[in-house]
Structure formats: C-alpha cells, structure tokens
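Only a single protein chain was left out; the remaining protein chains are all shown in position.
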Amino acid sequence: MDVTALTFMALALPFAAALVAPGLTRFLGQNAAWVLALAPAAIFLHFFRFVPEVASGESLTGGYAWIPSFNVSFSWLIDGLSLTFVLLISGIGALIVLYSGGYLKGHPQQGRFFCFILMFMGSMQGLVVADSFLMLFVFWELTSITSFLLIGFDHGREAARRAALQALVVTGGGGLLLLAGLLILWNVSGVTQLSLLLSFGSELKESPFYLAALLLVLGGAFTKSAQFPFHFWLPNAMEAPTPVSAYLHSATMVKAGVYLLMRLNPVLGGTPEWQLFLSLFGVATLVIGAALAVRESDLKLMLAYTTMASLGLLVMLIGLGSPHAIEAAALYLVAHALFKGALFMVAGILDHETGSRDLSHLGGLRSTMPLTFSVALAAALSMGGLPPFFGFLAKEELYSAFTATDLRSALFATLTVLGNALMFAVAFAVALKPFLGPRVSTPKHAHEGPLLLWIGPAVLALKGLSIALMSGFAHRLISSPTASAIAGEPRTVEISLAPHLGLPLVLSALTVALGLAFYVNLARLRAAMKAILIDIGWGPDRGFDQFMRGLVRFAVAVTRRLQGGRFEVYMTATFALVAFILLAVPLRYGEFPRAPFFSADVPAHELAIMAIAVGGLFAVVVAADRLTAIVSLGIQGFAVAVIYLLYGAPDLSFTQLMVETLSVVVLALVMTRLQLSPADHRPLPEKLRDVAIALACGLGFGLFLLRVTAVPFDRTLTEFFNLYSKSVAHGANVVNVIIVDFRATDTLGEIAVVMITGLAILALVRLRAGSLKRAVAPELSTDESAMEERV
Amino acid sequence: MEAWFALLVGIFFTVAVYLLLSKFIIRVLLGVAILGNAVNLLIFAGGRLTRDVPPIIPDGAEALVAPAANALPQALILTAIVISFSFFAFLLVLSWRAYKDLATDNTDEMRVAEPVDEPVPPLGY
Partner (left out) sequence: MKSVIFRTVAPVLTSLMALFSIFVLLRGHNEPGGGFIGGLIAVSALAIYGMAYGVETVRRAIFFHPMAIAGAGLLAATLAGLISIFARVPFMTGLWIYPAILGLEVPLSTVLLFDAGVYLVVVGAIGSIALSLEERGGE
C-alpha cells in the first residue's frame, strides 16, 4: 500500500479501535488494554518511519479531496513539529491505554473509557497533522468534546459534571474564536491549507486584519492551553480519572494551543503585538500557576497547576522568539510531556494503591513501593532540571535565551527563575514527600502497583534519561526538526550534558538553590498562599459559576418576555408584524399599486356571488349562536366554490364543495357538544384594536394582490405544463397531471401530512378525559377518568 | 376584475384575522377556516383570472394552446384545500379536548404548557 493510504488508515485507526473497545473489554476485561494499545503502537511505528526524511529537512503533505467544490480537502502536513507531536501522542497514548487497563481494572464502564480515550487520541492526532483549516478546526473541537466526555466520565458526581461543562464551555468557546481567526486568515491569504499559508512571507503581518486574526487565534490557543485568566478549567478537570489527567491535561490536549502558536509562528510571529501578548500572558501564567501549585496538597492538583505554569513557560518562549527561546521551547515541549505524564501516573498509582493522594496522608512508602519511588524520583529530577535528565537540557537552553543585558530580559529572567524554583519545590514535594519520612497509615493497605500500572511511567522516565544521554542523536532526529518547523527556517539544537560555564549555569544553580529553600519551607509557603487567596476571595472559577447562573436567568427573563404564554399576545404580535411588513415595505420603496379600477362590465352574477361570500363572512363575525355561525361559514365556503367554477377551475370547485360540506358536518358534530357560544364578549377597546390590526392586514393583502396583478405575468411554467401534459404525461386534465405526475413527490408529502393529521386526531379522540390536567397535577388523576371508554 | 378580487381577498383576510385575534377558541377556529379560503383566493387571483375555460386539453389536440385558466395555481390550491381541512379538523378536535379537560374556552386561561408561575430552571450542573 502507498504511504497516503497508510497514513489515512493510521489517522482512522484510533476511531476504529474506539468502536471495538467496549466489546473487547467485555470479553477480555482489563487485559483488553494489551490489544487496544497495539493501535497507538502501530501508529507510532508508522509515523516513526518518517523521522529520517523529516530530519533531513523535508516536510510531507498528502491527503484526499473532501469537498472539491469548496476547495476543502482531508489533507495532512508532516514536518518536524507535527511529527514530534504525533509521536508523543501515539507513544504516550499506548502507555496510557495500558495504564488505564490497570487503573480502571474491574470498573463496570472500563470499555466506555477505552472508547472515549481512543476517540480523543484520534482527534488529537488529527489536530496536529491537519493541513486544511477545516480539518484543524473539526479536530480541535473534537478534542474539546472528547475531553468533555472524559472529564465527565464519573458523571454521578456534580463536581465532575461541572468540570466537564466548564472545560467544554471554555475550550469549545475558544474553538469558535479560532474558527473566526482561521476564516480571517483564509480571507486575507486566499488559501485554506497550512502548508500553503506557511509559504507566505510578511504579507499577513502587514494586513489590516492582522490584529483581529491574531487576537482570535490567541483566544483559541489561550483557552485550550489554560493561560491565565482562562486557566481555571484545567485544575477542575482533575475530576477526570488519572489516566485522563496524565494524557489530556499534561501531555497532549493542553498542548494543542501551544502547537497552534508554534505552527503559526512563522507567519504571524515576530511582531511587537505577538511578542507582547505571548510573553506577558505566558510569564503571568508561569508565575501564577507555580504559586497556586504551592498552595495545594492534593498531588493531582499540584501537578495540574505546575502544568499550567509549564504551558505559560512555553507560550512565553514562543513569544520571546529568539533562536535560543525557540530551541528551548522545542526541548521543553518533549521533556515536559515525558516527566509530567510520568508524575501524573505516579500520583495515580499512589491514589490507586493507598486510597489517598493528599500529601498529608502519605509518607514513608519508599520500602513498600520502591519501583514507584524510583520512577517518581527520575521524573522529578527531570522536572527540576537536574542532570543527567532531559529537563536539564531544556532549562539550560531556556536560560541561554536571557543572555541579553537589558532590563526586559532581566525581568523575564527573574520571573522565570522564580517560577522554575517553585516548580522545582513542587516536583520534589510530589516525588519525595509520600515516600520519605515516617510511615503514615493509609486508607488502603499499600503495596506496589501491578505491571499494567507502572510500565507507563517507567518507560516515560527512562526516556527522559536516555534522550539526555544520547542528546546528539535525539537533537538530530527530533529537536532540531521541531525547532526548525517552529522558527520556519533551519535550526540546529546543540545543547548537551557537557558542562558549559556561563550565565545559564548560574541561573540554573540559582533556581536549584531557591527551589531547595522553597522545598524546605513548603508548609509555611502553602499557608501564606492560602491566606492571600482567601483575602482576594474571587477568582475566574467562581466567575464561571456566576456567568452560567446569569446566563440561565437571562434566558429565563428573555423567554418570559417573548413567550409569556398568552395566545392573544402571540397572535396580535404576529399579525401586527404582517400588517406592518405588507404596508411599510411598499411605502419605503414606492411600490404601492395604482388606484384600483372597479370595472363595471363584470357580470352581475359574479358580483352577486361575491356579495354572498361577504355576507357569509359578516354573519360569521356577528353570529350569536352556534347554528348561525356554522351555516354562515358554510355560505362563504360554497360561495368560494362557485367562484372557482366561474373562473375555469372545476376541480377546485368540486373539492371545495365536498370539503365545505364535511366541514359543516364535523363542526356541527363537535359544536353541539361544546355548548359554547361563538359570540364575542370582549370589551369594546379590545375589539377596536383587533379591528384596526385586521383591517390593516386586509388592506395589505388587497394592495399586495393589486400590485402583483399589475406586473406582466410570466407564463413560462404554465406554458410548459400546457405543452407537455398530453405529449409526455398522457393526461388531458392539466391540473390532475401536475398533481399526480409532474409534482407527484410534493403530493406524496401532502398525503403523508393528511395521514398524520388523521392519526393525530384519532389519538386525540381516544385520549382519556382529564389527561391534560394530569400532565399538570398528577394527584388529580381520578377513577372517573379511567372509566372513560375507549373508541 | 382584479380590483374586485383584491377587495374580496382583503375582506376575507380582514375577517379571518379579526376572528383569529379574539381569544375564544371557537372564534379562532372559524378564523382558521376562513384564513384558508383567503389564502387560496389570493393564490388563485395571483395566477391571473380567466373566465369559464378549464385547463383541459381538448380531444385530438396534443397541447393546450387556446387561452384557458392557469393550471398551476389550481394544482397548488387543490392540495391546499384538503390539507387545510385536515388541519381544521385537527384544531377542532384539539379545542374540543382542551375545552373538555380544562373547562374553559378562553385561551388566556389555557396555561398548561406555559404556566403562569413557572419556576426558574435548576441553576446547578
């Protein structure tokens, strides 16, 4: 098979696996994980084949036409950036599937969980390889939707439902901003594919729509990547089962925003606006996220806030945009996915095996869970940026970006050191506190987790070590192509574990020293942070609640205003509007007909019939008893039938005649039972208002008809039917031929409507008395209504 | 001729709308029946009026070439008559049931679907 078909199958594979996951889990239980993990593993291998090609500086595109008439294609772009992402997604994905097998072992809905997480994997993978804008947007929203399903997996709890909805509203709303941004980019550039967009030079940046497009794209990226002040959904998303937190909310989905910024950096980046927004929001998110992480004692929440801080760091680096910053972003992206995924899974193992993930309830587990401890330590060393781990390389490269000596650089360096030191403290708090110190009794009897649980974090932690040790190899294959794709020009990452003296090493040492100080004083720091937050008292998280409640109240108020439940108001509004349109539009455009000419040569019998119709109408209006009303209604109907006959429409005339007869019959049948008077007992002002509206409507329709008949008549259709009724459809009665042949599909729909009303009436007639009341007040249901016989 | 028809259609609409605006179901029902005729007449006259000659192709001829009434609006109205009758009957039965169950013919008092004191929907998640 050719590469295009294979790649398409690789993109579709997670969805296929999601389809079979529930059934497979029913047969194999948690061991279905081993089978299902083959899907991401196969995808990983498929994309790994592209590594040499991409490392040599090529980017591959391919795909199929989707909606050719709209120039929309299902196409992908594989360069250093998307390849790195897709390898992370499929590689970590395989480990996460295994981990889920152990973590949700015996859960009644494990199959559903596999289904959701594989669907997410497919969406995320589609998002990062998408070439066409539409595909990018569709997969972007799909990741929001699947993340909604995963966060709300434990939907019995209100907290989970709230978190799921919150994530959906924030990231889905951001997705809509992104769509608007993409549409502007399309409009300005005229292309719908990223690969073509990337070949644009500075034209986009000089466009008057640049700022609008930038703000909209940033709206999408910042909400997805949990930048301050849109960060609040991320810690709440920790309601999801831990595999989800490890996968979506550290390694993959939250990086989608970062991916988008990296992807668009060559065409949108480098401008003062770009640098300002990204570096400011990024550094703010870094410091605030790290500070909030310190406040928590729940392992998952601590990690969630450091994830937020790391995302801020990445956004800041993209914003700074210097060669070292871009290279650092490429390194940190991979390093973070490895160590944060591992740490989340460690937190999950602790939770799973001890029953608690709160730091104050954990301690002294090093001897019972040695394997977990060593994995946690390896990941924390990488997160803290200590050699010989990958995180160290990322941090050295990062600090190389601050070698300039101006004030701005110094400010960013200070804040970054602060944020990193806080993260350092949190990393070691997560990795050391549960394992060191005196043994604390836990809700469950603690023991080492099974193979399915620790294999994932162990592989990730080892990867973090091996990449650092073979940095030259890794840089050539992964880091340099990634950095080149972000920068939009060839870049070579050279950093290695070999010590290189200079400012970066000093900053690194400073970070470690400061981090150690924070670690020692963590309890005091936590208390201080809590006090500050209580003093502030309000946050975007509470704002979200207020917003949602306000939305419901606003909707209720609007609905009550527009839909008050009074039939009379609806009717008055409708017909007042009809009259307004009929009269105001011709007035505005000077389209009133000429004064009507009531020709006198109309045969007297025609005028007489019209007079009878009008007489019938007025008799209906003023009728005081049922019989008069029914008979008058019949009179106007029969008069209309005669009018049809006079004007060459015998078919209509007969139909009208039959219908009027039946109308009179059924009306008489029902009205004799209603015991109701058709007389109008309303006060005069109300009647006068109605008369005014009715007269306006009547006048409007009369003028409308006059205006229509004053226009020359287009006989094309009529001629067509007259010509072909006999020769094509073998029928002489043109009306009937139209009904049963030329427009037979319409008629089919119409007789279906007649049939359905027949059924509805039958149901209404058979309905037992009092059922409407019962719908409102169930306690009113009485025995007498049950006595009502069935028709 | 068109002027007379415009007058007639105008009166039909006036009466139909006036009846629809009154809040008693019987009058609304009568209004609906008349509104159907009003709309049909509007379409009929909009397709231009021709006296006496129905659109039927005479024996031996292959096409209708002589002036005759416009067949298209007639085909539209024919099905419209039948459908408006079914809806009229539906509305009739609905009003009858509503009257039987709610013991009122005043639409202001028919508040089953949209009660006056409807509570605010739940504000939680």
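Labels A and B are assigned to the chains in the order they are written; within every chain, residues are numbered from 1.
What we mean here is this: a residue touches a chain if its C-beta (ideal position, glycine included) is under 8 Å from a C-beta of that chain, and two chains touch if they have at least 3 such contacts.
All values reported here derive from a predicted model rather than from experimental measurement.
Chemist: Tell me which of A:666, A:679 or A:723 is the one touching the absent chain.
Modeler: A:666
Chemist: Check the options A:143, A:250 or A:655 and report the residue that touches the missing chain.
Modeler: The one listed residue touching the chain not shown is A:655.
Chemist: Please identify which residue in A:171, A:297 or A:733 touches the non-displayed chain.
Modeler: Only one listed residue reaches the unshown chain, and that is A:733.
Chemist: Take the complete complex as the reference. Which residues in subunit B touch the chain that isn't displayed?
Modeler: Residues of subunit B in touch with the missing chain: 54, 56, 78-79, 81-82, 85-86, 89, 93.
Chemist: Identify the residues of subunit A touching the omitted chain, counting contacts across the whole complex.
Modeler: That gives, for subunit A, the contact residues 650-651, 654-655, 658-659, 661-662, 665-666, 669-670, 672-673, 729-733, 735-737, 739-741, 744-745, 747-748, 751-752, 754-755, 757-759, 761-762, 765, 791.
Everything that follows uses one rule, which is that only the chains that are shown with their structure count from here on.
Chemist: In whole angstrom, how far does the Cα centroid of subunit A sit from the Cα centroid of subunit B?
Modeler: 43
Chemist: Help me check something: in the complex, which residues belonging to subunit B touch subunit A?
Modeler: On the subunit B side, the touching residues are 1-15, 17-28, 30, 33-34, 37-38, 40-42, 44-59, 61-65, 68-72, 74-75, 77-79, 81-83, 85-90, 92-102, 105, 107-108, 110-116, 120-121, 123-125.
Chemist: Would you tell me which residues of subunit A are touching subunit B in their complex?
Modeler: Answer in residue numbers: 158, 161-162, 165, 548-549, 552-553, 556, 563-568, 571-572, 575, 596-599, 602, 606-607, 610, 613-614, 617-618, 620-621, 629, 633, 636-637, 640, 643-644, 646-652, 655-656, 659, 662-663, 666-667, 670-671, 673-674, 676-678, 680, 682, 687, 690-691, 693-695, 697-706, 708-709, 713, 717-718, 721-727, 732-735, 738-739, 743, 746-747, 750, 753-754, 757-758, 760-761, 764-765, 767, 769-773, 775-776.
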